[in-house]
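Every protein chain of the complex appears in place save one, which is left out.
Chain IDs A, B and C follow the sequence of writing; residue 1 opens each chain.
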Amino acid sequence: MDDALDTIEPVGPVTRRLWDATAATRARIDELEFLRTLASGTLAPEAFVRYLQQDTLYLADYRRALAMLAARADDPAASGLWAASVAEAVAEEGVLHAALLADERLAPHVETEPEASLVTRAYASSLLAAAAYEPYPVGVAAVLPCYWVYAEVGTRLAAQAAGVGAHPYATWAAAYGDPAFVDVARRAVAELERVGAGCDAPLLARVERAFADATRFEELFWASAAAGESWSR
Amino acid sequence: MDDALDTIEPVGPVTRRLWDATAATRARIDELEFLRTLASGTLAPEAFVRYLQQDTLYLADYRRALAMLAARADDPAASGLWAASVAEAVAEEGVLHAALLADERLAPHVETEPEASLVTRAYASSLLAAAAYEPYPVGVAAVLPCYWVYAEVGTRLAAQAAGVGAHPYATWAAAYGDPAFVDVARRAVAELERVGAGCDAPLLARVERAFADATRFEELFWASAAAGESWSR
Amino acid sequence: MDDALDTIEPVGPVTRRLWDATAATRARIDELEFLRTLASGTLAPEAFVRYLQQDTLYLADYRRALAMLAARADDPAASGLWAASVAEAVAEEGVLHAALLADERLAPHVETEPEASLVTRAYASSLLAAAAYEPYPVGVAAVLPCYWVYAEVGTRLAAQAAGVGAHPYATWAAAYGDPAFVDVARRAVAELERVGAGCDAPLLARVERAFADATRFEELFWASAAAGESWSR
Partner (left out) sequence: MDDALDTIEPVGPVTRRLWDATAATRARIDELEFLRTLASGTLAPEAFVRYLQQDTLYLADYRRALAMLAARADDPAASGLWAASVAEAVAEEGVLHAALLADERLAPHVETEPEASLVTRAYASSLLAAAAYEPYPVGVAAVLPCYWVYAEVGTRLAAQAAGVGAHPYATWAAAYGDPAFVDVARRAVAELERVGAGCDAPLLARVERAFADATRFEELFWASAAAGESWSR
């Protein structure tokens, strides 16, 4: 890890434990072919489009899971945090799609009615389910890797890409290092630390498991984007 | 009704029918002692505080119902609309409370741990229940009067209060005419018209009923604020 | 309290605390005019019908709140308990309505499309809301008085009515002492004790409050049935 980067640290024992328990998965993410080629700019445009379209499908469910957390949060500040992320995700869905179509190298590869892959379905649905059925801290743990792990990976990716002259995805790569998103991710980490403090041991075990599963899904999501696996009926 | 005011019109047959069906209730609201004395500035400070504290309790549930609609909305723009209102309500909760304590005529009447009255409980819980259990259009109809009827009443109230020299609640009253809120209310009306168009007759009947019940609750809410009814165990 | 009756005791510190904290409310329930005249058989048929119709409306929401708890319960046995109560409530809704129409003293007072009263709305919606938005133990605490307090009141009522020769509501009154329901109520008490054990102090305070509020609603429900208060738009 590059210490000069704007990393997000655990803020207490709960998030420390979650972060450490997922070290192996996060190390594998760092080595993913998809992310390495995205950083170096050698990734094939069709693979990048495939990933972006799966990401857009994922976002549509992600914002609904976040809205459910906003509904379940007792604390007004937490409600406000999730609601702001919903509004942000809605905006991003639109921007992503428009940007794809506006990029002449990417537009030809855009599918009109893309289907969510098995991994996208499993990841997105598991967040929706956790937010609606599980205790609130478990729901928070489930959505957290998409803030925290994503922000870490994104910050590093943006830094690496910035070092590549004439990077074909320069504009996209720069967006991954958005400091505003890093700030929001920090608040999400703090929220899990806050509510994790009130959990007893069995509930904490479920919190940890939800975080580990979602981190594993982050890995599978990027890995499957490269593989190009698709859903068929 | 003063035609010079910035009123919110129905935008199609669904919202037209709902608006017309609640004319009697809305006419009664216009005549409420509480609202008349609030407009003229003769309302007792303790009654105003009581109302504001019930309103704050109501808002805490209202934002959760809106977040649930954001979770259930299929359309991204609708999700974004409700999420923005959640963030707005969270902000307002804080502002209301701080403003109360900062006003030296009102602060002495503020209760430290106010209990929601029977009407506040019934109104707030019925919105929470509609948003979580009923079809989405019924949930939208349930929360709509707190946008639409409230914006209409508020606009009129602000205009009347503005005509009273040295109005004791001038700052508060002015806030009721917030054009930004009127704009959001218009978008909420449009959302019900949009989803109402796809409802069959039995579902439309439930939509109408939810809107009429919530409008009646708007009336009871203001009426009970004046009455000073409280909850005891 | 008659010690010979089949009462339901708290099963641990959590339910003991909840039971003791609601002693005053429960004592007031025992003195309610409505319940005394129902026990003695002197209650007016129209008041009894009014109560039964409100009870039927309440049951329709109650079963949905129980189903939500079945959805949120992690433990299979708890899920099964709530699901069995849903099925039971559905059956009872039908039986109640049919029995009303079959009783020639009561049938003339039956309203075709009864409206839920303010109290019925407030009580039923608050259970729906607690089950869907609050942590599971709070939802359980909210629905519990309708098992526990109701079973206690019902058992006593059935015993008192049985002592009145030619009691006009003999069949109805006997149903209140149903031992099967008392058994289910005991399992619901045990479920709250089980999940209450894992709650920290702030959550326990919310559990206690939900139980106290619902107990107060049991009182208001019976009291308002006598008062004949109705909902109008």
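One rule holds in what follows: a contact is a pair of C-beta atoms (placed from the backbone, for glycine too) under 8 Å apart; a residue touches a chain by one contact, two chains touch by 3 or more.
In this text the structure is predicted, and so the values were computed from the model without any measurement.
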item	value
Touch with the omitted chain, as defined above, among C:Trp82, C:Trp148, C:Phe181 or C:Phe221	C:Trp82
Contact residue for the chain not shown (choose from C:Val11, C:Leu32 or C:Ala71)	C:Ala71
Residue of A:Ala190, A:Ala212 or A:Ala227 touching the missing chain in the full complex	A:Ala212
Residues of subunit B in contact with the chain not shown	71-72, 74, 133-136, 198, 200, 202-203
Missing-partner contacts on subunit C, residue numbers	60, 63-65, 67-68, 70-73, 76-77, 79-80, 82-84, 86-87, 90-91, 93-94, 131-132
Residues in subunit A touching the chain absent from view	22, 24-25, 61, 64, 68, 118-119, 121-122, 124-126, 128-129, 132-133, 212-213, 215-216, 220, 231-233
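Definition applied: only the chains that are shown with their structure count from here on.
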item	value
Chain occupying the middle, per Cα centroid	B
Copies subunit A and subunit B touch via same or different residues, half shared test	same
Inter-centroid spacing, subunit C versus subunit A (mean Cα positions, whole Å)	46
CA centroid of subunit B to CA centroid of subunit C, Å	32
Separation of mean Cα positions, subunit B and subunit A [Å, integer]	36
Multi-chain contact sites of subunit A, meaning residues that touch two or more partners	71-72
